[in-house]
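For this depiction, one protein chain was excluded, whereas all remaining protein chains were kept in their positions.
Our next item is chain A:
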Amino acid sequence: MVDEVILLDYWPSMFGVRTRIALEEKNIKFDYIEQDLCNKSALLLEMNPVHKKIPVLIHNGKPVCESLIQVEYIDETWPRENPILPSDPYQRAQARFWGNFIDKMLPGLGKLMWGVKGEEQEAGKEFVEMLKMLESELGDRTYFGGETFGYVDIALIGFYGWFDAFEKYGNFSIEAECPKIIAWAKRCVKRDSVAKSLPDSEKVTELVPELKKKKRVG
């Protein structure tokens, strides 16, 4: 039976990028369907009735929601090629821990980009602090997975497309604060799966004022 894999996504999404990368890493053919978040499609609402959010991965008609859950699902369903999570339970637990940590950065980033004026300073500081913790976890390794690109790398790299936007609106330099993270990101971008999946930074930054207007109205 030929697998049918569909991804409902939104091109700048930091979370959608994760699922795209995982699918590319495993060389899985999939149909990418761009979603208009202001005008949610019937398919999206049917496949993610609980949260009505992207990304949604649909495998042979069955939906899987939430990007990190999708990444694990992809790893477990197509286990032979380019394993994403390590095989040792303790290493897996560490990877999942850091994946959750990265997800916890989101509310702060929300404040940074869309928050009340004056909140960006504090939010920017918090974001940099969390990045520094990740930087210390990375240490001198090539990837968070060690020599192999893996789960934590996938969890974080999606944010890289937004780094320029964060720096602009938060008024700080990530390179100055966390040079090892920038070096790591540049290594990741050399991988085909990442290069194919990351949104263009410039386009993301250009999109921000439009998104700000929509969020004020919404």
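Assume a residue touches a chain if its C-beta (ideal position, glycine included) is under 8 Å from a C-beta of that chain, and two chains touch if they have at least 3 such contacts; residues count from 1.
FYI, contacts and distances are computed from a predicted model.
Colleague: Since a chain is absent, check the UniProt entry for it and pick the matching name: "Proteasome assembly chaperone 2", "TBPL2 protein", "glutathione transferase" or "Kv channel-interacting protein 4".
Modeller: "glutathione transferase"
Colleague: Can you say which of A:Asn27, A:Thr77 or A:Thr148 touches the chain missing from this structure?
Modeller: Missing-chain contact among the listed residues: A:Thr77.
Colleague: Touching the left-out chain: which of A:Val64, A:Leu112 or A:Val128?
Modeller: Within the whole complex, the residue contacting the unshown chain is A:Val64.
Colleague: By the contact criterion defined above, which parts of chain A meet the unshown chain? Give residue numbers in ascending order.
Modeller: 50, 59, 62, 64-66, 69-70, 72-73, 76-77, 89-90, 92-94, 96-97, 100-101, 133
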